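Partial complex: the chains shown occupy the same locations as in the complete assembly.
In this document, chain identifiers A and B correspond to the written order of the chains, with residue numbering beginning at 1 in each.
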Amino acid sequence: MPRYRSVLFAPGNRADLIEKLPRSQPDAVVIDLEDAIPNNENAKTEAREIARVSIEKLLTSNPKCAVFLRVNAVSSGWFQADMEFTRGLTGIVVPKIERPEQLDAVDEALEGKDLQLIVGIETARGVERVRELLHPPVTAVYFGAEDFVADMNGVRTTESLEVLYARSQVVLAARVRGVQALDIIEAKFRDLEAFRASGTTGRSLGYTGKMCIHPDQVAIANGVFSPSASDLERAEKLLDAYEKAAFYGSGVIEFEGQMVDEPMLARAKMMLEADDEVMK
Amino acid sequence: MPRYRSVLFAPGNRADLIEKLPRSQPDAVVIDLEDAIPNNENAKTEAREIARVSIEKLLTSNPKCAVFLRVNAVSSGWFQADMEFTRGLTGIVVPKIERPEQLDAVDEALEGKDLQLIVGIETARGVERVRELLHPPVTAVYFGAEDFVADMNGVRTTESLEVLYARSQVVLAARVRGVQALDIIEAKFRDLEAFRASGTTGRSLGYTGKMCIHPDQVAIANGVFSPSASDLERAEKLLDAYEKAAFYGSGVIEFEGQMVDEPMLARAKMMLEADDEVMK
């Protein structure tokens, strides 16, 4: 499966924004029929129509773009209708998964189509049961901190310690099941340093990409979730030093003040490999 | 179930303190036969007698006061005798629950009486199994950080990162099961700023009330666990702005520098509703 460093959202009813999505060069784009659209029949129906036309145009003008559609939750009244047009899509995004039966419903609605499936874990129940919710055909998961904290009746803070448990549990479950984990959005979209800090924390936890709600966030996500030139250089140097030492029989070396052994070596190798795999 | 922002404890053997409990206007009071009373037969028996008389007086002079009795743990030798007088009480508090069988014993001892049940999760085992321990007739749960850390052989710190995992796990399990979660005590009772900071963290995690061990803590708990006037005003404004935008078909607005969509809207609504429900 490809790994998406940046996944940029646009409201499904905004043809103008959908058209511009590829400009900031996100690894994937999501046309949103859920949270970005008011919860009423007219708005959802209208958005679905606008999205359909806009996606066709997008695919014609940017055939290589990875395009996802975020449908409404399985338990909403809009899920089935949202799932009806999936032609040309790379995959769908299904929000607020919290029970295995909901995954079965998604699987059925997919009718065997070859689509990637990104699920959202963003409720108390979803976080508690996340280990049961990341089976195939799920290919990626995002942790929705805003929805989760709303569901917990909690308060979002800059430090985000209130979601550290949930954010850690989701990425751990994803790693064990070989599913890509996408990090939380940053609602204060003008504060790019907050976005970078949040992404850096997400990356430290094992997230390998981030959801973006504004084009300016994309380049930062692409940067945070790619090894930097100096990271790569350091990894190369470390590998060189280690291999030289191993040749003389030693499996531990000192490198820039750290005791380096097999696990750190593994991390350096993983970084160099990941750099090859990433969508560019 | 009512939601208690502040739950004030007094030792069961202190008639003078029990009498004064309502003065600071806590949402609920707890007469404690457990940790506040030395672990010996004489002290426990004497406390039970003093508590019985004091509670009767309290109920007579403050008939609207929500009065709880904290009994000794099910596994202690004192539980059955503690459970014998529950007349007039709003409910009981059972500490150190760690196995489902203990809940069965509580259920049996309640003999079908219409009492609220607050349980304490405050041991390593209780935290690990919390998901099995919050079934009816449990109506609320408190996380006992002091006892938990004592059981872990750990160290309490001001930052409380040593209990972040357990504190998060308990409130998550409570939310999934529709049980109110009461936040940790603050032992340094003269440090009201520490109490406020701890309550603010608890609230960010989803706790909706706090245990108090000193009357001065009550007003702070009531404040922290109520939306402030400016919070409420902001929520009203956000709702207005959102509804106006939704009328024109948009489900995303910018409000005070944040991208606002359905989940944030839900949180604003929840705050305004919770303000109506709270015990005042």
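Following the convention adopted for this analysis, a contact is a pair of C-beta atoms (placed from the backbone, for glycine too) under 8 Å apart; a residue touches a chain by one contact, two chains touch by 3 or more.
In this text, all values refer to a predicted model and were calculated from it rather than measured experimentally.
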| item | value |
| --- | --- |
| Copy count of the single sequence across the entire complex, 2 present | 3 |
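To be clear about the criterion, only the chains that are shown with their structure count from here on.
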| item | value |
| --- | --- |
| Centre distance in Å when subunit A and subunit B are each reduced to the mean of their C-alpha atoms | 36 |
| Footprint of subunit B on subunit A - complex, ascending | 11, 13, 34-40, 43, 46-47, 122, 124-125, 127-128, 144, 146-147, 149-157, 161-162, 164-166, 187-191, 213-214 |
| List of subunit B residues in touch with subunit A within their complex | 131, 164-165, 168-169, 171-173, 175-176, 200-201, 203-206, 208, 246, 249-252, 257-264, 266-267, 270, 274 |
